[in-house]
Each structure stands twice: as C-alpha cells, then as structure tokens.
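Take a look at the structure set out below.
Note that one protein chain is taken out, while the other chains of the complex remain in position.
Let's turn to subunit A:
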Amino acid sequence: MITPVSNYQLPTEWSLEACLHALGDAFPLDSDPDQGLVCTYFDTFDWRLYKGGELLRLEQEGRERHLIWSGLDDANPRQSLRNPERLPVFAPDLPPGAMAERLGPLMAMRALLPVVEVKSRMVILRVLDDEEKTVLRIVLEEGQARTPGSASWHPMGLSLRLMPVRGYNEELAEVKRFLRKKMGLRECPEGRLAAALAALGRKPLDYSSKLDFHFSPDQRADAVARQIHLHLLNTIEANIPGVKAATDSEFLHDLRVAVRRTRSALTQIKGVFEAQDLERFKGRLAWVGAVTGPTRDMDVYLLGFDGYQNSLPKAFRKDLEPLREFLIAHQASEQQTLVNRINSPHFRGLLKEWREFLEAPPPQSPGAPKARKKIAKVAGRRIYRVYERVMIEGLMILPNTPAERLHELRKECKKLRYLLEFFQSLYPKKKIKVLVKALKVLLDNLGEFQDYEVQALKLRELAHQMVAEGSVPADTLLAMGMLVDGLLRRQQQAREQFTECFAVFSGREVSDLFETLFPHKPKPDLGELGAGS
C-alpha cells in the first residue's frame, strides 16, 4: 500500500543545521541538490477545493510553471499541467480530464483565487540502506509566505516532511520513532498550506457563509444579538472586495444573504436593542437589500441560462442567444451602478456606524426590556411564536388560496429558518437537524412557487425592455414566451406539491419537537388565534 506523507512543524529551537546534524548522526544519508520553490495556492473564496479534500497550486521554477492538483497532504500529485497557457479561473477553464471532472463540480460557479504565496528552500535528504538504495526521503523546508499581491513576506518556520518509498515501511517507522523520541517532534496533519496561512495569522476554512455559533443558554440576550450581528457584518465586509471586482456571482449572493439575516435578526430577536437604535439601522439595511437586487437578478438569469436554454426543444435553443447578450450587457451596467452604491458615503457610513454600535459595550442598565434576559428563554419563545405563525398560515392554505398568502407563508418560514440557524447551538444537534430539514422541504417548495412566478413575470418585462431598446428577433420573443410557459407550468407543479411538503412539516415528529424544545406558554386554541390574525 502507498503510505501517506508525514508532516512535522519544527519548534524554533531547531535550526536547519541542527536538524541536519541530528539526522546525519543517526542515519546513513545522501542528499539531492537543494531545491527552491515558489508557489501559489488557489481555492474559491469559500474553500470549496479544500473542503473537498483537494489542493491546487502553481509552482514556478524559472520559466517552468506547473499547475499541480493534489490531496491535502500536498504530495502525490493527482494531475499536473506543465506551462499552462493561462490559469483556470472558472470550472470550464480547468484542463480537461480528471482535474476538470473532480474539481469542476466542487467549484460550481465560483472563481479560483490565489490564497497564499510561498517562497521556500528545500533540502532533500535520502536515507540509504546497505545496498545504498534510497528507502526514505526527508525534505527540510524553510519558507516564507505572503498574501498574494502584498509586499511583505512572513517567515513560516522550518518544516520537515517524510516522503516514504513504497515497500520500506520499517525504515519509515524507525525514522518516525527517532523524530518523536530523540528530536521531540510531533506529527501534524496539516502540510505546507496550513503552515503558510499560520504565518499570516490565518487558517484554512476561515471563511464560510454558513452560520456556526456556539452560545450557552445563560448568555445575555443583547450580547448574543451583538455577536450574531457582528459575525454577519464581518461576512458582509469580507464579500465587498469580491462584489466590487465582480470576481464571481456568489460574493454578492453571500453579502445579500448576510444582509437578509441581519434584518431578520434585528426584527426577530425582539426587545434587545433600544427602539431608536433599531430605527437608525432598519431602513438603511433595507436600502442595501434593494440596491443589490437588480444585479443579483441578472446573475440568477445568467447562472440559470444554460438550464433555460436546454429546457427548450433543440430547434429553438439558439433563438435565446440575443437574450443572453442582453442579460450580459445589463448585468454589466447594473454591476456598475452597484459599485457606485457600495462606494457611496451612505453605504460606507452605514457599515461604520453599525460596527461602532455593535462593538460598543452593552449598556449597563439597558432600556430594552429583554436585553438582560437569558438567551435561551428569548430564543425559545421567539422560535415557538414564529413556528405557531407558520402553522396557522400554512393550515389555512387551500387549493384556491391566492398566491400572495403562500408568499407570506414563505416569509414566515424564512424567519423561522434564520432563528433556528442562529440558535441551533442551544439545542440538541440531531433534533435541530430534523427541524431544519423538514423546514427546508417546505421552503424549497414555497421558493419554487414564488421564484418561477417572479421569473416568468420578469421575462415578460425583459421582453418589453428588449423591444423598447431596439430590434429583437421575433424568434427570440417566441422562445422567451416558451420559457414563460414552462416556468408557469413548473410553478403550478410546485403548488400541487405544497400540501405534501406542508404535511412533512406539520407532522407529528416535527410538531412534537417544537413543543418540547422551545419553552412557551400553554398552547392556545389554534382556531381562535387564526381568526384573530
């Protein structure tokens, strides 16, 4: 079997010379010529390759460049490409073959970005047996790392890597024993990438759009709310450079989700901030949601464009091309408007004030009624309240209920989803998972119901706009009409599936969990409450 590479990060008391001496005294060694390495690691902003257990790096040696795909241990390249004409940015740019097949789906619509640059020198030692056969390679590496584009290099310290030779496991074990017992080193699972990031005060997976809070039930509600908001604000700010540079569509998407979560948290975690503070930010955050919408709409169309096109019979597909061009042109102008908004004093002022507010110490004697209550109580009550609303509104939906009511229900479901995401750490993991899953089924259904309609209406609007802006081929309008028809039909299907999806959510298992997990006042009569709303 092929034995994996072992990595060691050496403490500062070990110099390169000291290592060479220690190893040279203990084992018969030969050495290969030293090697210099200049390399850059690539990943999507949200670490999709790393999460998938893959690494992609570009090594440079003089004029030679190698794009290398490997597993997380950095060794045993799975595929490497010599002197690529250009570096892949999006999945379709990946060199065809195994690399594209494996990395493409991981990346999906995201762009590759340089994560960190490394410059290092490697001393390569070979451990020999009595036939003077190499039975193990030891690589000592001393390097520096920097953020791509920045000027300053940071020392990474000395690392040691054991590159086993197949079939020589005993010799490997012997060297490992020596490193542990005589040199006091401990193997670390992470390789060069982690060491480079550590030199910059970072670590892998340090961005994710997923929420992963760890609260304890007794924390003060206002402190918890601040923490949630600060995290979301960090997410918003982290995505701004990518939004401005239009690196890929997901920066804007993540930013918008963070804004929506912020707005939801502001209104749903009730009574923790003073009313006048709430007023100061609510409207302006809604404004961010509004001004980022048009670009996202165009992005959604462009991301789904191939899907739209393929939903038409073959003969009609090329008729849609003018629509694609129209969308690309309008995406670009919406993007420009968006950048102007993001650079505006209004937007920057909002983020600055919001941060100042959140980072200020919570008031000693807050006027807000629930500021000092325990978070478990505040969260549990609120979750239950919103759950009740979802149940009431959902049960009232009949086959001929107007679409508006389903859209309203979707809003309530989203509030509930955000609340569960914010506060999941307060409850048993497995149980929350069941709830989130059932809610997702319902939300997906309601999402389809609304989005297909919105898209159909928007397509009609676009058709008018295209006509108004100049000559559009009749065939294109016809093909768009076919799309509208398809969308409305799918909307109808979603509507037909609603009852089934709601049944999952309103079933015994889910309702029992809601009743037991979230403390609430004795159950009122549902019919009465429903009539009152």
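Following the convention adopted for this analysis, a contact is a pair of C-beta atoms (placed from the backbone, for glycine too) under 8 Å apart; a residue touches a chain by one contact, two chains touch by 3 or more; residues count from 1.
Heads up, the rule we're going with is that contacts and distances are computed from a predicted model.
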### Task
Assuming one chain is omitted from the figure, identify its UniProt name from "Aromatic-ring-hydroxylating dioxygenase subunit alpha", "Simple sugar transport system ATP-binding protein", "Membrane protein" or "Cobyrinic acid a,c-diamide synthase".
"Cobyrinic acid a,c-diamide synthase"
### Task
Kindly state which of the options A:E64, A:E131 or A:E170 is in contact with the chain not pictured.
A:E131
### Summary
Per the whole complex, from A:R86, A:R166 or A:K430 the residue touching the absent chain is A:R166
### Contact set of subunit A toward the excluded chain (per top definition)
1, 126, 129, 131-134, 164-168
